[in-house]
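What you see is the complex with one protein chain gone and the rest in place.
First chain written, first letter: the chains are A and B, and each begins at residue 1.
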Amino acid sequence: MENKVTRQLYMVPYVLWIVLFVIAPILLVLYYSFFNIEGQLSLDNYQKFFTPVYLKMTLSSFWYAFLITAITLLVAYPTAYLLTKTKHKHLWLLLIIVPSWINLLLKAYAFLGIFGTFGAANQFLELIGIGTQQILFTDFSFIFVSVYIFIPFMILPIFNSLNQLNPTLLDAANDLGASKWMTFKRVIFPLTIDGVKSGCQVVFIPALSLFMLTRLIAGNRVITLGTAIEQHFLVTQDWGMGSTIAVFLIIFMFLIMFLTGTKKRGV
Amino acid sequence: MDRKITPVSKIFLVIIFFILYAPIFFLIFYSFNSGGNMNNFEGFTFDWYKELFQDTRLLIIVLNTLVVALLAALFSTIIGVMGALGIHAARRRQTKNTLLSINNVLIVSPDVIIGASFLVLFTMAGIKLGFYSVLLSHIAFCVPIVVLMVLPKLSEMSPTLLDAARDLGASRLDVITKVVLPYITPGIFAGFFMALTFSLDDFAVTFFVTGNGFSTLSVEIYSLARRGISLNINALSTLLFLFTLILVVIYYFINQRQQKPVLGGRK
């Protein structure tokens, strides 16, 4: 069977990739999570994870991720909806996507200037009489910048599902006597729920694990699971604890994927 | 459907676009500021650009980033295309879905997890952190993106096309080189391009796996930004923005070419 051999032959690099870069890293992280800082095999790290310090951090990380996702959704859904009604909708969509292709760090850096003590935002506040505020290194700036960064990622899947919506369905709903709000509630939203789900997925999971924003914008006031992992791996060199948090993050990730999983996933 | 956009909606869209683009133009604007900060525009100058082009260290980093991105895109495209062909050829639905889920793991995984687990992997494998570890990581996280860009093209291809080629005397290799690859070329280009942008944009993974001697642009911007405002970065972001725009235009045209036959087919 010449064809079977060739088929397997060209799968070799890809399968190698799966084994080396998908399966092996996860197993290694799992493996490391069982070693405490002295390099002994133990469950210390898992015990530590269930202490109030780490549980509180996990909870707050979830809380921030939830806030970021919710606000992003609130902004992105109407935007996507309005975009589908514009004339050159694909061009406008592209223009929404362009900022997401600008290096993330540069955008974060821009906000250092805008939100700085003498930055544009404070000049504006001064102008309308509120006066200079501490904006940088607050929860507000962290959430604002995160939402700013994630908006395009949320708009894209919602736009796609809105765009696939058959317009005659709306006519049908109208025809059957539904008001605009009813049409939205009963027809548009249920039919675009898959887009909303995948949008939330692509925002929530990264929002759990942001770390450069917490450092640059939130000035270490906010500690997410991501920050904690980075801290353990690159600063305190406690790979075991870092791996343990990573294991939990992976578990959360699969849970979220499972919860927001859509039936139509896959090609 | 209600095609009209109310003035309120228009204002909403304008605000969204303003928020998305303001930080970018803010950076560009102050890159010409002779004042040396992002608060007061004192006078117009090209000094920061001059300084940028005299900074050999930064130029080498830019070159590094480009080399890594191009090589990563190239290799990941090759591996990804082979993987997509393999996934597409899988007969059993379950095999296909399993491969796809594994493929998507690295796409949904937070960067921190990828970075941390690759750091563990390279350390275990004894690979010195530096150019090669960064390149390997970039190839690794670009592969699934290429697969996802190529697969839809493959599944949109009618299976009778392959039968037809066989019927006309083509060997299995002929079928791949003369029919399948030309057919999916737009998908391959899109995949390559996506891989390129993902590699250029990556910060978190690189941050974990880069050693002392090697740095990419994102990592460099991060360390500069942590030190505070420097208008060199603004000048750099102007150039990067222009570069991104060029890429966007190229991508737009690739997409247009991709859509043409589909539109033609509907006639």
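Assume a residue touches a chain if its C-beta (ideal position, glycine included) is under 8 Å from a C-beta of that chain, and two chains touch if they have at least 3 such contacts.
Convention: contacts and distances are computed from a predicted model.
Chosen from "Phosphoribosylformylglycinamidine synthase subunit PurL", "Spermidine/putrescine import ATP-binding protein PotA", "Transporter" or "Formate dehydrogenase subunit alpha", the protein name that UniProt gives for the omitted chain reads "Spermidine/putrescine import ATP-binding protein PotA".
Considering the whole complex, the hidden chain is in touch with B. Touch with the chain that is not drawn comes from one residue among B:G43, B:G126, B:G169 or B:G213, which is B:G169. Of the listed residues B:I16, B:V179, B:I221 or B:L236, the one in contact with the hidden chain in the full complex is B:V179.
Only one residue from B:V14, B:L63, B:M124 or B:L161 touches the chain missing from this view: B:L161.
Residues of chain B that touch the chain left out of the display are 158, 160-161, 163-171, 174, 178-179, 182-183, 185, 260-261, 264-265, 267.
The rule is short, and it goes like this: only the chains that are shown with their structure count from here on.
Averaging Cα coordinates per chain places chain A and chain B 17 Å apart.
Residues 1-5, 9, 12-13, 16-17, 19-24, 26-27, 30, 37-39, 78-80, 82-83, 85-86, 89, 96-97, 100-103, 105-106, 108-114, 116-121, 124, 140-141, 143, 148, 151-152, 155, 172-173, 197, 200-201, 203-204, 207-208, 217-218, 221-222, 225-226, 228-229, 233, 236-237, 240-241, 244-245, 247-248, 252 of chain B are the ones touching chain A in the complex.
Within the complex, the chain A residues that touch chain B are 2-3, 6-7, 10-11, 13-15, 17-18, 20-26, 28-29, 32, 75, 78-79, 82-83, 85-86, 94-96, 98-99, 101-114, 116, 118-120, 123, 148, 151-152, 167, 170-171, 180, 201-202, 205-206, 208-209, 211-212, 215-216, 225-226, 229-230, 233-234, 239, 242-243, 246, 249-250, 253, 257, 266-267.
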